[in-house]
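Removed from the display is one protein chain of the complex; every other protein chain stays in position.
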Amino acid sequence: MTTYTTIAEDTRPLHHPKTWVGKYVWSQDHKVIAIQYSLTAVGVGLVALVLSGLMRLQLAFPGAIPFITPEAYYQFVTMHGMIMVIYLLTALLLGGFGNYMIPLMIGARDMVFPFVNMLSYWVYLLSVIVLLASFFVPGGPTGAGWTLYPPQAITDGTPGAGWGIITMLASLAIFIVAFTMGGLNYATTVLQARTKGMTLMRMPCTVWGIFVATILGLLAFPALFVAAIMMMLDNTIGTSFFMPSIISMGEPLSHSGGSPILFQHLFWFFGHPEVYIVALPAFGIVSDIISTHSRKNIFGYRMMVWAIIIIGVLSFIVWAHHMYVSGMNPYFGYFFATSTLIIAVPTAIKVYNWVLTLWQGDIHLRVPLLFAIGFIFTFIHGGLTGLFLGNVSVDVPLSDTYFVVGHFHMVMGVSPILVIFGAIYHWYPKITGRMWNNVLGQLHFWITFIGVYIIYLPMHYLGLLGVPRRYYEMGETDFVPASVQWANEIITIAALTVGAAQIIFFYNLISSYFRGEKADPNPWGATSLEWQTPDTPPTHGNWGPTLPTVHRWAYDYSVPGAAQDFIPQNVPQGEPGADGDKM
Amino acid sequence: MRVAVVIALLVIGSIAFHFLSPWWMTPIASNWGALDNALILTFWVCGAVFIALNLFLAYSIYRFRHREGSRATYEPENIGLERGLTFWTAVGIVLMLAPGLIAWNKYISVPDDAAILEARGQQWQWSFRFPGADGVLGASAVEHISADNPFGVNPGDPWGRDDIIVESSELHLPLNQPVKLLLTSTDVLHNFYVPQFRAKMDLVPGTTTYLWFTPTKKGTFEILCAEYCGVGHHAMRGYVVVESDADFNTWLSDFPTQSELAGPAAEIAAIE
Partner (left out) sequence: MSVLQKLTEKSWLPAGADMGADLGMTAERRPAIAATGVWIYIGVATVIFSLVVAAYILRLGNYGADPAKSAELAAGLPWWNLAALCGIPPAEDWRPLSEPPLLWANTAILILSSLAWRKARAETRRGQARELRAALVAGGVLAFAFLAGQLVVWRVLAGEGHFAGAGPATAFFYLITAVHGLHLAGGMAFWGRIATRAFKGAPPNELATSIKLCAVYWHYLLLVWTVMFGLMLIT
């Protein structure tokens, strides 16, 4: 038996800052860094939300707002997409939730490299500043679409083809450096800093989701990094990695021989795993929310973990399903359609298991669970429409139409964001020590959930009709009936309503922080370690003098014969009254 | 409780929306019924799964909602059930994938009797080139493009001299004649998309891509660009007019050949 020393007995204790700046600004505490990450991500996310409102206004009332020119519209499209996918979702789920939850859930005092972790946040902030600076450079931000396809991204017919694209590429490269520093921490912490008894299969699904998503991010972001650097060189010093010889706006350019499709391969080699970088943490978190609030273990835990791993591995061999009509070798279609549809199997299993967790549960319909149920509904919808787009020949009529817009917003916009809302309501009492207002929480859920369905369901039908995406205005088009315009107006009204409803959410969070009821340390009766900290909110070092020891998995809910309907992970096996006649 | 009712209502609402909404695929005007069939099969399989899963979800929430003294069961896993679900899901997936792959095989195999022509995209307009009497398109390159050689046909290539240059965004095609469109772009990515034909493919500068179809209905159909190509993307339109052979030939005879366009000077230059 090895001797077990904790940090408290270590010769080099944690660095405890004394000043306010040391505690809250240059902090190396994973919880403070998590909050910094989250606030920054939400802040920049609000910019993207406003942009989407402006886009919707243009689509509902074309030309009614003078400053939304085609240039501006395409800039909004681009910045909205890029911010939401990378600077909000990736940063919030990994930099925010990953940072806060990993050490608490596995029983560590902090991330393993706290200094690098701190640096990760500041570099991320720099990337956000560079990104936002692009609104103020000559020509404005890039309007290349979030996929930044060359040659268009760097030629004159696209808004922001000068400074806009340069700041965007620079910001992405900086973000990737930040993510890599954070990601090294998350992965190493999970692998190396679990407390005694915390075997891999005793970790909550949240940690599994974040862990595998981190690995995906570490291996996928390099593709975007390489692509960004190569495009930057094409743009600034005239190399021809992606640029063939072309005539732009009547002027022959000096490039020759480059391949635009090469960029697409690199982009989607990153871009597809990116979908799962967002989805897997959401999968993990939602599993834990469902399990906790329905007082039942997550159904088929092992299958859930394996599914996360299998999805993670497969996500690297499906990228070209974004490129069925890109002009790549058409024989690729067979392979990528098959691999894509295979990935549907583990994903479907996850959905079944969430529903089967509710089955025979003892369901407390609190706000976090409402959001989790909302997620199941929207994810089923988004997942199933993915089967259309993944299947190569079904994709042909649908690709680049509103069907695609509806699909990806449902599956990687709405779904993860519902989980994020659920997760915030779920952990808010632990993070702040206060309870949110239930009425406002319910109101927020109902407007958001029903609103988003009104927004995105009709889009799928517009896509089936053939309405193409990324159109500033439809104009007169023979096959598009006038009713499409009404649809656009209704969608816009719903979108603005949902956007405005987020005020309720922020009001609830802020007012509860100051005036909310004091929260119980473990208000939901949850088993996982983060609810068992000696202090609420947890203090620096998380665990007081001794680390917790884990004796069981994270899902001992409603164990037959046990006195309570949950047994925390740090309660020893066979404790009187803890275990009943569990086999 | 309320959420269970709402989920069920959303399912019913979605079904109602499907039957009441005026939006569905445009009437098909090409041979690509196979794409539609694969899509419709996927639609009904997925629709059934959507309804079943969500109603089961709603029922579970309703049936197992918390009541005084209720307690969840304890069941870590049920390997048999999970295996069964995996198996049947895989069966459903194969059912949808197989017709999709078969349709794709047709989509990329051009019939031998397909007439060849080139569709050219540039910001933000369409133009077309027919191979002329010899049935072969001459080699072309961006470097050769000039005012009297809009397609950049290589002046040294004899196959190119009789190519017919259609500097118009209106393309006419004969009814029931399979066509293979060679797609090229001089500047950025575009995508040739006629909703009624279903087929779609990117135009990639620096390379040539293709798609093929057989127009099966007379009429005028709008061409849209379906790959974002800059500020004029939404306005990059064209028309395909499908008509009888005779009308088509009359239309085509109005357009000049490459050598007529370039004039004798170019040919002399090429010979030298």
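Read from first to last, the chains carry the letters A and B; within each, the first residue is number 1.
Everything below uses one rule, namely that contacts are C-beta pairs under 8 Å (C-beta built on N, C-alpha and C of every residue); 3 or more make two chains touch, one makes a residue touch a chain.
This structure is a prediction, so every number in the text was calculated from the model and none was measured.
Trainee: Looking at the full complex, which residue from A:104, A:193, A:343 or A:372 touches the chain that isn't shown here?
Mentor: Going through A:104, A:193, A:343 or A:372 one by one, A:193 is the residue touching the chain not shown.
Trainee: In the full complex, which of A:31, A:56, A:80 or A:109 touches the chain missing from this view?
Mentor: A:109
Trainee: Of the residues A:69, A:256 or A:497, I need the one that contacts the missing chain.
Mentor: A:256
Trainee: Of A:54, A:133 or A:229, which residue touches the hidden chain?
Mentor: Candidates A:54, A:133 or A:229; residue touching the omitted chain: A:229.
Trainee: Which residue, A:124, A:175, A:241 or A:408, contacts the hidden chain when the whole complex is considered?
Mentor: Candidates A:124, A:175, A:241 or A:408; residue touching the omitted chain: A:241.
Trainee: By the contact criterion defined above, which parts of subunit A meet the unshown chain? Give residue numbers in ascending order.
Mentor: Answer for subunit A: residues 1-2, 4-7, 10-12, 107-110, 112-113, 180, 184, 187-188, 191-202, 218-219, 222-223, 225-226, 229-230, 233, 237-241, 244-245, 254, 256-259, 261-262, 265-266, 269, 297, 301-302, 305-306, 309, 326-330, 332, 547, 549-553, 555-556, 572-574, 579, 582-583 touch the chain left out.
Quick note on the criterion: only the chains that are shown with their structure count from here on.
Trainee: If you average the CA atoms of subunit A and of subunit B, how far apart do the two points sit, in angstrom?
Mentor: Result: the chain centres lie 31 Å from each other.
Trainee: What residues of subunit A sit close enough to touch subunit B in their complex?
Mentor: It comes out as residues 70-71, 74, 143-145, 149, 151-152, 155, 157-159, 244-249, 252, 257-261, 294-297, 299-303, 325-327, 330-331, 333-334, 337-338, 341-342, 344-345, 348-349, 351-353, 355-356, 358-365, 370, 373-374, 376-377, 380-381, 384-385, 387-388, 391-394, 396-401, 449-450, 453, 457-458, 461-462, 464-466, 468, 470-475, 477-479, 481, 483-484, 487, 555, 557-560, 565, 582.
Trainee: Once bound in the complex, which stretches of subunit B touch subunit A?
Mentor: 1-3, 6-7, 10, 14, 17-18, 21-26, 32, 34-36, 38-39, 42-43, 46, 49-50, 53-54, 56-57, 60-61, 64-66, 70-78, 81-82, 85-86, 89-90, 93, 96-97, 100-101, 103-104, 107-108, 122-124, 141-143, 145, 183, 185-189, 191, 193, 195-196, 198-207, 209, 220-222, 224-235, 237
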